[in-house]
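One chain of protein is taken out of this complex; the other chains stay put.
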Amino acid sequence: MTELKTETITINMGPQHPSTHGVFRLILTLDGETVVDVEPVVGYLHRNHEKIGEKNNWIQNTPFTDRLDYISPMSNEFAYVLAVEKLAEIEPPERAKYIRIIMVELNRIVNHMIAVGFLLNELGCFFTPMFYCLRWRELVVDLYEMTAGSRMMPNYFWIGGVSADLPEKFLPECKEFVDAVPGFIDELERLLTDNEILQMRCRNVGVLPPDVAVEYGCTGPLLRASGVPYDIRKAEPYSIYDRFDFDIAAGTVGDVLDRYLVRIAEMRQSAKIVEQALRDLPEGETATPKKRKFRPPEGDVYHRIEAPKGELGFYLVSDGSENPYRYKIRAPSFVNLQSLPYMCRGHKIADVVIIIGSIDITMGEVDR
Amino acid sequence: MTAKETFDRLAAKFPQFPLGYLEGKDTAILVKGENLVGLAQHMRDDEEYDYCSSITGVDYPDRFEVVYHLYSTKKEGGPVILKVHAERENPMLPSVVSIWPTANWQEREVWDLMGIRFSGHPNLTRILMWEGFEGHPLRKDFPGSEDEYIFG
Partner (left out) sequence: MTQEDTVPPELKRNVFIAPVDWIYNLGRAASVWPVMFGVACCAFEMIVTVTSRFDLARFGMEFLRASPRQSELMIVSGTVTKKMAPQVVRLYDQMPEPKYVLAMGACAISGGPFKDGYNVVPGVDKLLPVNVYVPGCPPRPESLLDAILKLHKQIRAETIRTSPWYRKDADREIPVPEYGPRGLVLPKGDKS
């Protein structure tokens, strides 16, 4: 019997597709159901953040950072505000520093919960785990709403502090939430982690070896799942992360399941950090006196933080005026997405959506 | 290790490369375009700077500048910042994709938005805008775009 001849076909996926996390397009080359090559096409949500950032003044840019990675707005603000503070040498008050850590770590819990929910969505468990996870997001956005006044786009971090002190009810409600998180994660793990379907679909799918992950510049849970325990919170502690006790979760294989497990472990660590921050929260001012006209000195500065998705950096150039001369965003999703073709080759077409889900991208940040 | 020590060591190691020391909030090393790949190779292989975090193009009145932020996942310290100048007319720099594959999309972005070409790049096409778009939006002299299409 002679071998059957096969021919590759090209399939277009997106930009409107239920599991591409927004407007993201893939050009797939398939041999039967096996993926030969993937070409990601991005830019469908290119909203010109960097150009508009040059027209805005320094203070006006904070609300725009909310809309980069709209699942974790607090982290984006944190990175921008820290970069400007490094440029202008402003030191926020102690209380503000702790409040920022609380907000950012709550954000990490939400982000990972949504990442897990979407991953299950893409495995075919349509929307039920998603609803489960979103219930917990609602609790966090309620906390955001009571402090900042907005559910999704808080614009809470200001240069030199935070915009308002915590309301009276925040502390008990936040404590209640953080105490409940481990229990919820246990429940989630009981439902999902040992589930045979999840194990079979995710084990050894989309393997990313550690050296390749570093070559592609991957950061965040994607890199740590490959077994590289690189976390900027530990490698180059910014703000007051050196005062907290937490562990870095790392995987061994670097497949989709490891990324899921790393996210689960990170949620537990984040809850631990919030607990410590609530315990140590000092009294006092929450912001340095604000100026109407803010002019940082000339110079350029790069500051990066460990956002839920990876390294989020801002490269700012100031010419001493009210507007940034250059406002560049180093977005984790954009860089992490480069590893997608490597991970997809040789897998079935159904695995492509899981691999996208496991990278955890937000198009607002990929395209900026 | 401070940035000054890194600079002194590199300057002693590569007497044939004219390196510049740029002091500021973040201290940077100024490299000539033709020496960039050689220095990058050394940074990755011998100094363990295996992770190129970000590549940024900046449009200054007299020149274009590309900034490389290097970190290491194996050792403490960083960033080492390399700055390369390109001339205003037809800016062209060597690509570092062969050294850090992560540069692929970042260099495409710099080409798309800032209009700096990278020689030796495997696929230097526009990434955020569409093919056939005229101009490079992040340049300071970009005039803005206009549409013919309006739904009536």
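Residue numbering begins at 1 within each chain, and the chains themselves are lettered A and B in the order written.
The rule is simple: a residue touches a chain if its C-beta (ideal position, glycine included) is under 8 Å from a C-beta of that chain, and two chains touch if they have at least 3 such contacts.
These numbers were taken from a predicted model, which means no experiment stands behind them.
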*With respect to the chain omitted from the figure, which of A:E39, A:E91 or A:E138 is a touching residue?*
A:E138
_Could you pull out which residues of chain B are in touch with the chain that's been left out?_
128-130, 132-135, 137, 142, 144-151
*Go through chain A and note every residue touching the omitted chain.*
15-18, 22-23, 43-48, 51-52, 55, 63-64, 67, 70-71, 127, 130-131, 134-135, 137-138, 151-153, 363-364, 367
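Everything that follows uses one rule, which is that only the chains that are shown with their structure count from here on.
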*Counting in whole Å, what is the centre-to-centre distance of chain A and chain B, each centre being its mean C-alpha position?*
25
*Which residues of chain A touch chain B in their complex?*
42-43, 46, 48, 50-51, 86-87, 214-217, 223, 228, 230, 235-236, 299-302, 304, 311, 313, 315, 317, 325-326, 328, 330, 334-335, 337-338, 367-368
*Inside the complex, what are the residues of chain B that reach chain A?*
24-26, 50-54, 56, 58-59, 67, 69, 73, 76, 78-79, 81, 100-102, 104-106, 109, 113, 126-130, 137-138, 142
